[in-house]
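Excluded from the complex is one protein chain; the other protein chains are retained at their positions.
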Amino acid sequence: MKHSNDPISKDMFEIEPATTLDNEIIAKPQLSFAKDAWLRVRKNKAAIVSAVLLLLVIIMAFVGPSLSHFDPYQQDVTKTNLPPRIPGIEKLGILDGSQKIGGVEQNVYEQNNIKEYYWFGTDSLGRDLFSRVWVGTRVSLYIALLAAVIDMLIGVMYGLVSGFRGGKVDNVMQRVLEVISGIPNLIVVILMLLILKPGIISITIAMVITGWVGMARVVRGQVLKLKNQEYILASRTLGAKNNRLLFRHLLPNLSGVIIINTMFTIPSAIFFEAFLSFIGIGLQAPQASLGTLIEDGYKTFQFLPHLMIIPSIVICIILITTNLIGDGLRDAFDPKMRD
Amino acid sequence: MAEREKLLEIKNLKQYFNQGTSNEVRAVDDISFDVYRGETLGIVGESGCGKSTTGRTIIGLYDATDGEVLYQGKDVHAKKSKAETKQLHQSMQMIFQDPYASLNPRMKVNEIIAEGIDIHGLATSKKDRMEMVYSLLETVGLNRDHANRYPHEFSGGQRQRIGIARALAVNPEFIIADEPISALDVSIQAQVVNLLKKLQKDKQLTYLFIAHDLSMVKYISDRIGVMYFGKMIELTTADDLYRNPMHPYTQSLLSAIPLPDPNYERTRKRKSYDPKQHNYGPDEEVKLREVAPGHFVHCSEKEFEEYQKSYKN
Partner (left out) sequence: MKQLKKKVLEVKDLNISFHTFAGEVQAIRGVDFELYEGETLAIVGESGSGKSVTSKSIMRLLPTNNSEVKSGEILFGDKDIVTASEKQMQKIRGKDISMIFQDPMTALNPTMTIGRQIMEPIIKHQKLGKQEARKRAIRLLELVGIPNPESRLKQYPHQFSGGMRQRVVIAIALACEPKILIADEPTTALDVTIQGQILDLMKDLQKQIETSIIFITHDLGVVANVADRVAVMYGGKIVEVGTVDEIFYNPQHPYTWGLISSMPSLDEKDDELYVIPGTPPDLLNPPKGDAFAPRNPYAMKIDSEQQPPMFKVSDTHYAATWLLHPDAPKIEPPQKIKDRMVEFEKGGN
């Protein structure tokens, strides 16, 4: 603390109390909940990189197939099992369409005089892998959307009602929940096969039956914690009815938990579909899903590695990025980390 | 002397949790008292005495296990028509303890304050509603532009004032203040208490002021009731409680309050209280008895006679 050593003039000692008390004014800029969370997420580099990557994947899922000009379902026996060949990069010596067959380096494109460039190669029926991968990604994205919607509609409502009512209603609802969660998803899908053909419908129904359980539990837990908070009591004394309490008070305070939970259900749902397709009770040939592509590819993994590696990389990217984004959001929404 | 109007009558109120089980808690164990229009009745006691539970049961947040809560003669817990319920919500309001938990962190201040207005349809238009919110903000000493902010941007004292504005929005006659200043700094406590006093004068309010800080309660209350383990053990005017504390628990409570006076603190002797010291026999009836006009003490017949004798004027 530095003081000027100049003598202080006498008139400085006149009493002059503050005329207006302006210190009820809040100095910090207004920060809504969303803005606050955004500032926090911004700092998490992993989450930001993941978000960008995921966005790229989503864009490619929609425009990818049209970029390559090949029809994902068209078979062409003259062009089977071609390795990837990308114009431009091939000049670097990789991805130039060459492969080792029986120890000998060969270039099938040149051998068979194939002019077209298959960026990700082709499969055993001559279908372009590039367009198939992105069409398959669309399936995964549909599953992601479905999982999110089911979580939010069924899971949140179930948890809200169960936690808010409490008592007997809660007891019964929780027991039902436990029974449903006790049955493995796989069994439910297999049971579906008794009445439906394997495909996107059977997977959808299986998810509707079981996919919301985690969200319901989490929401119920939060509701139990929040419903005795004083602001809820205050609304009740003001005369608020249950609807108002649920939708205007509880739901907004649950949004953090809901978003985070959804971000984590998505990757497990995507993996679930891929897994089912891989073992043959999900999507069926000739439909393209990342799972069916991996299943096709693993049969010829030894000498046509690209057929399995490329869809695997795509699905890994989707799973890892959604997980990292979920992590970032959870850190951002955690009120304890408020400064 | 004019008959004072009884606004609130509590008769043999009981609030037992987990009744009948091994962990039955008798939070409120048969208390009776009245609150007169225009007065401030303070209820003090330490943690676990049941004062907060009493307040919440009176306003209807909990159902009473037994006993009656009559507001202007009508039973608060009885089945009522929609109109009657609405009327009750408008007449009786509550201010809560924790400034951090009593405001919805996701709602803006104007939505919080206007909630009562919205529920009861007290505003004629959106503009009218905002005008009411602004006027309430100014009444509690805040600015108009605070209306667009979120609770976490305010200090504890300011949040408490927002809570008061919310309660005032429906024009209540009777306000239960459940430890409204316990979580605030000393100088902010004085601000909030002065505000409450001013509002009482301006709007002819009646208060039930629940707290554990005896000095503040004495400052704001006309009469004070002391609770101990669910029972009202002493009830009288604020001055009388300090001049003539009869019940040994009240005496121990008073002797334990630290005062900003080092000389007093150096010489003070604390009195401790042990409920066993009463030595009540199995047949003795222990209840609230009027030891002096307006001064009630929870005691047995024997103690009643002793208290009467030792009462100084």
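Letters A and B mark the chains in the order given here, with residues in each chain numbered from 1 onward.
Everything that follows uses one rule, which is that a residue touches a chain if its C-beta (ideal position, glycine included) is under 8 Å from a C-beta of that chain, and two chains touch if they have at least 3 such contacts.
Keep in mind the model is a prediction, meaning the values are calculated, not measured.
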Residue among B:Q19, B:S215 or B:S310 touching the omitted chain: B:S215
Identified contact with the non-displayed chain, of B:A27, B:A165 or B:V193: B:V193
Given B:S32, B:Q72, B:N171 or B:S252, the one touching the chain that is not displayed: B:S252
Hidden partner chain, residues of chain B it touches: 46-47, 155-158, 185-191, 193-194, 197, 212, 214-216, 218-219, 239, 242, 252-253, 255-265, 270, 272-273
Contacts of chain A with the absent chain, listed as residue ranges: 1, 3-4, 8, 10-18, 21-24, 27-29, 39, 339
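Heads up, the rule we're going with is that only the chains that are shown with their structure count from here on.
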Euclidean distance of C-alpha centroids - chain A vs chain B, Å: 50
Residues on chain B engaged by chain A in the complex (per definition of touch): 56, 59-61, 85-86, 89-90, 92-94, 96-98, 101-107, 115-116, 119-120, 141-143, 146, 148-150, 152-154, 158, 163, 166, 170
Residues on chain A engaged by chain B in the complex (per definition of touch): 24-26, 28, 30-33, 229-231, 233-240, 244, 248-249, 252-253, 255, 338
